[in-house]
Structure formats: C-alpha cells, structure tokens
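Only a single protein chain was left out; the remaining protein chains are all shown in position.
A, B and C are the chain letters, set down in written order, and residue numbers restart from 1 in every chain.
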Amino acid sequence: MKTYMKEKIDTFRQEHKNRARLLINCPDQPGIVAAVSQFLYEHNANIIESNQYSTDPDRGEFFMRIEFEIPELKSQIKNLEEEFQAIRKQFDMEATFKYVDQLKKVAIFVSKEPHCLLELLWEWQSGDMIADIGLVISNHETSREIVESLGIPYYYIPANKDIREQVEQKQIELLREYNVDLIILARYMQILTPHFVGTFKNQIINIHHSFLPAFIGAKPYERAYNRGVKLIGATSHYVTNDLDEGPIIEQDISRVDHRDNAEAMKKIGQSVERSVLARAVKWHLDDRIIVYGNKTIVF
Amino acid sequence: MKTYMKEKIDTFRQEHKNRARLLINCPDQPGIVAAVSQFLYEHNANIIESNQYSTDPDRGEFFMRIEFEIPELKSQIKNLEEEFQAIRKQFDMEATFKYVDQLKKVAIFVSKEPHCLLELLWEWQSGDMIADIGLVISNHETSREIVESLGIPYYYIPANKDIREQVEQKQIELLREYNVDLIILARYMQILTPHFVGTFKNQIINIHHSFLPAFIGAKPYERAYNRGVKLIGATSHYVTNDLDEGPIIEQDISRVDHRDNAEAMKKIGQSVERSVLARAVKWHLDDRIIVYGNKTIVF
Amino acid sequence: MKTYMKEKIDTFRQEHKNRARLLINCPDQPGIVAAVSQFLYEHNANIIESNQYSTDPDRGEFFMRIEFEIPELKSQIKNLEEEFQAIRKQFDMEATFKYVDQLKKVAIFVSKEPHCLLELLWEWQSGDMIADIGLVISNHETSREIVESLGIPYYYIPANKDIREQVEQKQIELLREYNVDLIILARYMQILTPHFVGTFKNQIINIHHSFLPAFIGAKPYERAYNRGVKLIGATSHYVTNDLDEGPIIEQDISRVDHRDNAEAMKKIGQSVERSVLARAVKWHLDDRIIVYGNKTIVF
Partner (left out) sequence: MKTYMKEKIDTFRQEHKNRARLLINCPDQPGIVAAVSQFLYEHNANIIESNQYSTDPDRGEFFMRIEFEIPELKSQIKNLEEEFQAIRKQFDMEATFKYVDQLKKVAIFVSKEPHCLLELLWEWQSGDMIADIGLVISNHETSREIVESLGIPYYYIPANKDIREQVEQKQIELLREYNVDLIILARYMQILTPHFVGTFKNQIINIHHSFLPAFIGAKPYERAYNRGVKLIGATSHYVTNDLDEGPIIEQDISRVDHRDNAEAMKKIGQSVERSVLARAVKWHLDDRIIVYGNKTIVF
C-alpha cells in the first residue's frame, strides 16, 4: 500500500480509537432498549447513532445497531464484553461488538471488466471507503497495472469450470494468508463452489447486473434487451449456494428505451453496477447490515 | 358523460381538427425521410413533431412518427391517403394516418382496487388524457358510484374462471356496442382467453404490479417481500396470450426497505402503478407507440 | 362527512386507542435514551418505532420520537404525563405526548387549481391519510361540487390583497369554530398576514411550485422556463412570515427538457406538487416532524 494511503488509514484509526458498534438481534420483548441503553450509559458511552427494528412488536424478531464512543475504549473492551453477558443471556441475544479502528481486511475478485474494481479503488483512495485492501485476485491480467500502482498485490489465477477446485484451493490459501474477512466479487465471472461459499458465510458480496430476481444467471443485458424492458438494474447481494438468490443488500435501476441495444444497456448498466456495489460494500464495512434468513436489515 | 366534459372534449376536437399523425414502419433504406417530408411539404403540412428510429441504419427496420397540421384537413384526407400509396409501395411500408379529432373509444376494466381507475378518471377530468371513455366494466360493484357520478355507464359482470367464456361473450358484445378500440385493464384480476385477446390485438393495455419479468403472475408484492428486494415496481404492457409477457410500454420503481412488509409494499406500489399506467395510456392515445415483434418503440 | 368515511375513521381510532407518540428535544447528554426507555418499560409500553438524532453527540441538540402502545392507555394518560415530569426536568426537555386516536382537525385552503386538493381527498378517501377534514376554504367556487360530494363543508370567501384582513378575520373565525389544528395551503394563491401566520405557528403547511430556494415568489414555472433549467420541482414547508422561507419538510423534482415550455412544465410540475404535499401532510399527521430553528427533523 502506498504511503499516503497508510497515513490516511492511520489517521482514521487514531480518530476512531474510542468508537464501537453493538449489533443485536433477539426475540422482541419489552425492556430490551431500556436494558441496553442503561448498560451503555453506565459504561460512559456517548451514543453517536442508534437504529432499531422489529419484524413485529408483539412477538417478532428485534434488531438493533448502536454506534457509540467510550473514553479510553481500549482498556474497557474486556469489561464491556464480559459485563454485557448478563443482558445477552436475559434476552437470548445474538450480540456482537465491533471496534471501528479494527479495519476489515478485504480481497477483491475481478475478471476482465474493471469498472467495479476501479470504483472501489476510487472510493478507497478518496477516503470514502475505509478498509484494508489486502489483495486483488483475477483470472485475467487486465487490471494488474492499476492495482499494483496503488501498492496492492495482484494475483493472477487462471480459472475455468474444469479446474474450479484447484483454483479455489489457491484462492483460499491466499485469503487465509492475508486474514481476509470480506471478499468482494467485483464482476468476477466464475461460479464458486459450495465449499468456498460455506467457508466465507455472509462474507462474500457480489454484484449482479440485473434487478434480481429478474434475469438470474448469464447475459442479463442481452436478455433484458430481448424482453424489451424499459428499466435495467443491478443488485448487490451476499453470495449463497443458490445462484443470484442470496440476501439482497442494495439495488438500483436506470432508464433505457428502444434506441438502446444490448451493448448500450451494458454501458448504462455499468454505471449502476459500480454505484450499487460501492454502497453495499460501504454499508458492510460500517457494520450496518444484519442478515436475517434470506434478507438483510440495513441500518 | 357530464356536460362540462362534453364541452372540454368538443373544444379539444375543434382546436385539433387539422391535426394528423403518420405512423410508418418499413425496411430501412436511403431516401425514406426525403420522400415522406417532400410529400408532406407538397401537401402544405406544417410539421409539429417528427421522430424516427432504425434498428440498424444498414439493413434494419425503420420507424417514423410525424405529427402535422394541414389547412382544411378534412377536405384533404382522401387525396392525402390516396396519393401516399405511391410512397407506401416504393418503400414497402406499413403506414397509418391518424386524425387527432377522432378520439379513441375506451373501455376500462377494473376489479376491487380502484386506484388505477381513479387515476385515469382524474387525468381525464383534468383534460390531461383526451379520450372518449365509453364504459367501465367490473366484476365488483365497488366503483359504481364514482363512475356513474361522472356520467359514465358502469356494467357489473360477475366473473370467475368457471364462467370465463360467457362473461367474455357479454363483454365483447358491450365493447362492440360501444365501438371500443382501446381496453384498459386497470387492475382487472381475471385472466382473458386467447379468443378475447385475439379479438383486440395491441388494443388491450394492462398494468402489472411488478417490474417484469420479475414476479410474473399472482401476488407479486408478497413474493417481492419474501425475496427481500429493495425496489418494487410496476409494468404497463400490451396483453398477449403469454401471461405478463406482452410488449412492455412503460415501467417504473419505488424504493422499499426492511421496514416495509408486503402490505406496505402494496401501498407504495399502488402509487407507481397508477402513474405507470397513466403514462402508457396517454402514449397510446397520442399514437406514440409502435409495436414491433414483442417490443415497443415509444416516440 | 359521508358515512363510510366516518366508519373508516372510527375503525382506525378503535384499532389505535392504545397507541401514543412521545416527541422530545433537549440538549444532548448521556443517559437520555436510558431514562426514557426505562420509563416506558416501567409503564408497560410496547415500543413500535423509535428514532433519534443529535446535531452533535458532544454538545448538540437531541431529538427523539417514540411510538408505543400501552394496555388501557386511556386510563394511564394522566399518570404517564405526570410521572414523566421528573425526566423532563432532569434533561431540560421539550416533550409532547400525542395520542393517535385523537385525530388532527384539518382545514384545506385552495384557489383555482384543484390538483393538490384532489390528491389530499384521494389519499383521505383511500384511508392512506387519516385526519378529520373539517372544512375547505376557497377564494373560488371551482371545487365546491367535489368537496361537498364527500360531505365536507365548503366555504367560498372571495379574497384579494385589498381586503386581506377582513378575509382572514372570517377565516380565523371558521378555523376556531371547527377547532382546526392544521391548515394545508393546497395551492392557495393569497399571501397571509403576519397576524394569521402567528396565530397558527408551525400549523400551516404550504406547497410551493419550485425546488426552493430557487424561484421564490410568483410564477416559478415561467421563470424556470426562462432560465432554461433541466429540472423542475416542488417544496412543501411550514409557513412563516418570510415568503417561501419557512422550514422545508419535503422536496422533489422531475426532469424537463428543451421541448417543454412553461405550460408543459406546469403540467409536469403538478404531479410533483401533489405527491410532495401529500407526503409532507402525512408526516405531519403522523407526528414525524420536529421543527428546530428554520429546519425540520423528519423521523
């Protein structure tokens, strides 16, 4: 990584060293918010942002995200997490503390078309997407120059369906070596095996070039053109073993008309793809997404 | 029809008595525009608006719509159409002259939910949708009062899949009696038989409550909710015998999020449905749509 | 009011008889959320929705809206409000309890163009906008028929700038007689005096036909056309004595191009106006808006 990016990231971490997020889900019942906010108050937390949602206030599932600051947070973490055990048990919660200065370690997978990769690198360079981009993996050499010019390692691993398992073996080794906890498929045009997907559950974000569930699978722009649609779109979702069926994080569309052939739709769509993927990734990095069943709550 | 609507329509017809539209499609080749515009010039036409499109300038299909005014148009119509035969033959054209003061005769079909019907009546009353609404046909009594209060006949014809043919028989008789040339399915929740659809080819406009081709068929909002989409939409299309597969005229979407259940999506979607249907109908009434294969050119 | 609307409203009130909202603003400091949520928990409240915002978590202003249900709410109101005094004092709060079955009493003011009035009546009839519409006041007779057909009283009060004070005197008498607590200016083209505005602070919602602060004052579409803009818009805001300078509640825009003259812009704009005003009014009726300085927080 280039020095100026290292400095930018160090500054961010320093400024957010007392910042944490608490993500909760549990069966809804009265008293959760009171208990959690009392707990944070007693631990001197200054609440920056708080969001909650219940599928049904009567007997639904309850979700909450609180971002807060605690003076000298580093020295408090152990206490904080231990003392929260009582609340966790009382309400039968899944609860996770996230510490903002512990950046997520990211791998970007890309094939030939670089527009989504470039958008992510752009957002990262400009400081709008704070992450530790460990490496880029591609089955093409196309994007090596731009990636390496930013000081990011680039691994060329040729891939096709006949050598899928060997390829994934190499990829998994690299991902472990770099301690990756988020994989972004920035138009990576290879299908992943259940083994790979299972290894990184809710840690793989894909961009699909249609507004799902329309045009699942290959060549969505051609099929959109053939159907004569007046809107094209893109969808970012977590990857599961059902192709293009994982929990949707974000979608958007753009207008097209009869003058746009499949090639024109592809150009128009690329602009939607890059912004949709960038938004989804930023929400993930900000711990704004809770996956519940096959859906996402995005706070 | 109420007197003030009759007056509004009469005024419109009087103001547009010299206004016509020429719709063309033929194999593309050089010289079409030159020939057509020379023809109109020689017939003293003042061109109001002109649009053209070719699927491929080399050997594609060519489409054109010209709106124009000719002094004393009524006395020229016969000449105009006869003398255009030469051009029609030369370029192997499908060509239609439409005369703006000959309003389209419309039937609106509706079931229980009145929002699309009401939007159309609204646009019609405010003078933004110029048509001769002959009748409303419904398998429910729900909307009788509002429709009759505007002086429009309301026919209640109970319907279900077991009596489909008898029902359509009655409907077709009414449509013939009223000389209907456009049928609008404003959330009419009955499937039409191939016989009915074939009788009114490219004359039936439907509104489907999803962005097709996603969620073809029943209960799209429920299915959208279950899939966890972040956008819902509506599609207006000409009806063919493939359910929800006809040529798309217009589509639009609205954003939803995890807080919106199926019921909320339905409410949000109704607003999209009504504006999408109203736009599609107005384009049809303005002779802006050419159906080509299973697609529309909308000028 | 027509019987079926009375029934619809009665049903709504019955279903929400235990529903209340608490609106808070105070200087931000740790412990507010803990105290409020503990208070509600102790009063057996089931929280339906909760939103909060702070202009600055350090020393800013804190805002909160909580919607909740308490069994047998009616018998608890006195207790609830009295016992909340301690918290109110502790945090130096402005705090208001709103009871959902106490519908707001609304007057709609309109001049000639009925599109915004009709949109409101539509939303009201379809049950999407729950309010007690007491009366419509207009300086034209245009909309009398449609308003009276819904069983709503219509008062024709001719108005112009020379008789402004007499006119407003009559209007205020009517507003008092009907116990109005929300006035909607649905394209009412008369300027109100400081006396009138002062009498109904943050209780008058206007729709202005431009995206403010562009095109303050008269004839915004003409001026938009002359400027050659590519977007036109509408703004809904609370009325203050600075013309079109009050706190903005909602804005939206629509695209236009060189083919749209001022008249076409006006038509396009009307559709934006009606949806922007309807959204703003619904948020007000749902107690989602807190006015702070010259801005709104919309939860």
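Methods note: a contact is a pair of C-beta atoms (placed from the backbone, for glycine too) under 8 Å apart; a residue touches a chain by one contact, two chains touch by 3 or more.
This structure is a prediction, so every number in the text was calculated from the model and none was measured.
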Contacts of the hidden chain among displayed chains: A, B, C
Of C:K112, C:H195 or C:K295, the residue in touch with the unshown chain: C:K295
Residue, one of A:R176, A:H195 or A:K267, that touches the chain absent here: A:K267
Those residues of chain C which, in the complete complex, touch the missing chain: 53, 211-215, 227-231, 233, 247-253, 257-259, 294-298
Chain B residues touching the omitted chain (full complex): 30-31, 33-34, 37-38, 40-41, 44-48, 50, 52, 54, 57-58, 69
Missing-partner contacts on chain A, residue numbers: 115, 118, 122, 126, 128, 149, 267, 271, 275
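Convention: only the chains that are shown with their structure count from here on.
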Most centrally placed chain - per-chain CA mean versus overall CA mean: C
Copies chain B and chain C - rotation angle from C-alpha fit, nearest 5 degrees: 180
Residue-number overlap at the chain A/chain C interface, same or different (half cut): same
Rounded Å distance between chain A and chain B, as computed from the means of their C-alpha atoms: 43
Distance from chain C to chain B - Cα centre to Cα centre, in angstrom: 37
Between chain A and chain C, centroid-to-centroid distance (C-alpha), Å: 38
Touching two or more other chains - residues of chain B: none
